[in-house]
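A protein chain is absent from this complex, but the other protein chains hold their places.
Naming follows writing order (A and B), and every chain is counted from residue 1.
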Amino acid sequence: MTPLLVTKGLSRHFGGLRAVDSVDFTLMPGEIRAVIGPNGAGKTTFVSLVSGRIQPSSGAIVFDGADITSQPAYVRVRQGIAYTFQITSVFANLSAYDNVALPVQRTLSDGRSKGAVKAGVMTALERTGLADRAHMPAGQLSYGHQRLLEVAMGLALKPRLLILDEPTQGLADSEIDNFIALVREIARSATVLLIEHNMPVVMQLADRITVFNAGKILAEGTPEAIRENAAVQEAYLGTAP
Amino acid sequence: MHFGPHLLLAALEGLVTSAVLALTALGLSLVFGVMRVVNVAHGEFFMLGAVLAWAISTAISGHPALGFLAALVIAPLIVGAIALVAERLVLRRLNYNPEATIVATIGMLYIIQQLALTFYGPEARPVEPPFSYRILLPWFGYSGYKLSIIAASALLLIVTWLVLTRTRIGLIMRATQYDSETAQAFGIPVDRVYGGVFALGAMLAAIAAVLIVPISQAHYLMGQDPLLLSFIVVIIGGLGSLRGTVVAAVLIGLSDGIISMFFSPTLAKIIATLLVAMVLVFRPQGLFGTASR
Partner (left out) sequence: MNEASPARAYALHLGVIALLFALSFVLPEYYHGLLARIMVLAVFAMGYNMLFGYVGLLSLGHAMFFGAGLYGAGLAIIQLGWGVPLAFLGGVACGALLALVIGLLALRTTGVAFMIVTMMFAQVFYLLILYFAAWTGGDQGQVVPQPARVLNFGATSLDLTNPTVRYMTALVLFSLVLLVMLAIVRSRYGRVLVAIRENEERTKMLGYDTFSNKLMAVVVSGTICAASGAAYALLFGYVGSSFASVQYSILPLLWVLLGGAATTLGPLIGTVFMYYVIDVTSGYTSAYLLIVGIALILLVLFFPKGILGSIRQRWLGWLP
């Protein structure tokens, strides 16, 4: 089976800081992969490089067998890499419906009929449980609902790779349980790359875990293997605040 | 006249333009650098300075130098006060939002221009120079007053530079420019700094206008060209850089003087404006600081 995503020697420097330092990373289709690591380990920079929000200093990114290193972000999105933001950035002045309609209308291939947009939007809103709030301005939704709306927008892109950057940050415990169920459901049709600090969530969801530290991959393996890994324990207990 | 002397004359005229331009552009640059505000009404403060200089010098009888000196002191103070009031009443309430302030300063431009037309009238009026000594060169005589403009401007630029780099006020201004929120946290009254910088910027334009008015007459539309040229200087010279502003002013002033002597001034303006627009398009980060977000 060809990997869905491969990075070779991927690096990004900010001045003297090596935020991401020569990372070789492989992701198989259908996986739920968690990326963990201390603050400042380079996780968000890494997924930003994959999604194309920032350009690498060196290295290559291959998606589904094709080199996408030099492609702008919007082209990558069209090829199936969706990114949901760490800091919620829904369109606050637009309704929840319009927020989701934006990704839906772009992915429609037949294009012309209004019914298709509406059906697509309502499907995504129903999957995230936001259907009854479709006409509220997104900025007036509760924080938890805004995070869900962010996921709904990611879903509506019909991605092959969905990157979730700290999706449970700021959610209540009850909301987190629903969220875990939602990610499992998404994983049936898409590969999921999840940056997460909440370890119980990581342990429940991930097929495999990649641990970042100081811009490099420190370890990679099943949740059990990572739990037992001495180097990981040291990175977390020794250097994490 | 032969080509050489002709060129010398053009260069001298260009230096006079540069001297006035450097002061005017410095005012614009300070305001933009510290407050991140593009003041479209800057040229009108220049015009106000000239018009007030006429009013003051005609009100004072006696030797022309007396009226001129009075104008050189009083006109910038009045203009600074007007700018301060405008800043307090309008810009501060807009929270210095870049786009809203541009629209507001356009509004100020129209108001000042129209008031000048109403109360001063459409005529161009001269101010008598403080002295009329002519320096005799082998090829032509040249106005001593024009040379003194260059000297006065250089002096003012040096003083400004000293204030910015050597004094506490300068330090406060630079701190505010660098990071206004941190400056605020360290107890710098950012709000008052903004008011002061806006007034200072307008005063520099007014001083420049008082200096130039004995050789170019006061007119209610005279603010347009200095505004455009100041924009050009600020963009070419880079922001917050006093040295860049002076170098660019000399460059623009000289080339404007020399080019308009040999070509049509309209063509010179077209080429200069187009070039600067292209600089902004292709090198916005290097030449326009972080203004473009």
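Here is the rule we go by: contacts are C-beta pairs under 8 Å (C-beta built on N, C-alpha and C of every residue); 3 or more make two chains touch, one makes a residue touch a chain.
Computed from a predicted model, the values in this text were never measured in an experiment.
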{"item": "Identified contact with the non-displayed chain, of B:A59, B:I111 or B:A185", "value": "B:I111"}
{"item": "Residue of A:M153, A:L171, A:I186 or A:A206 in touch with the missing chain, whole complex considered", "value": "A:M153"}
{"item": "Listed residues B:A70, B:L84 or B:I102, member touching the removed chain", "value": "B:I102"}
{"item": "Residue ranges of chain B at the interface with the undisplayed chain", "value": "38, 90, 93-94, 98-100, 102-104, 106-111, 113-115, 117-118, 228, 231, 235, 264, 266-267, 269-270, 273-274, 276-278, 280-282, 284, 288, 291-293"}
{"item": "In chain A, positions touching the absent partner", "value": "51, 53, 72-74, 77-78, 82-83, 85, 89-95, 97-98, 101-103, 105-107, 114, 117-118, 135, 153, 157"}
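We take it that only the chains that are shown with their structure count from here on.
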{"item": "Where chain A and chain B are represented by their mean Cα positions, the distance between them in whole Å", "value": "52"}
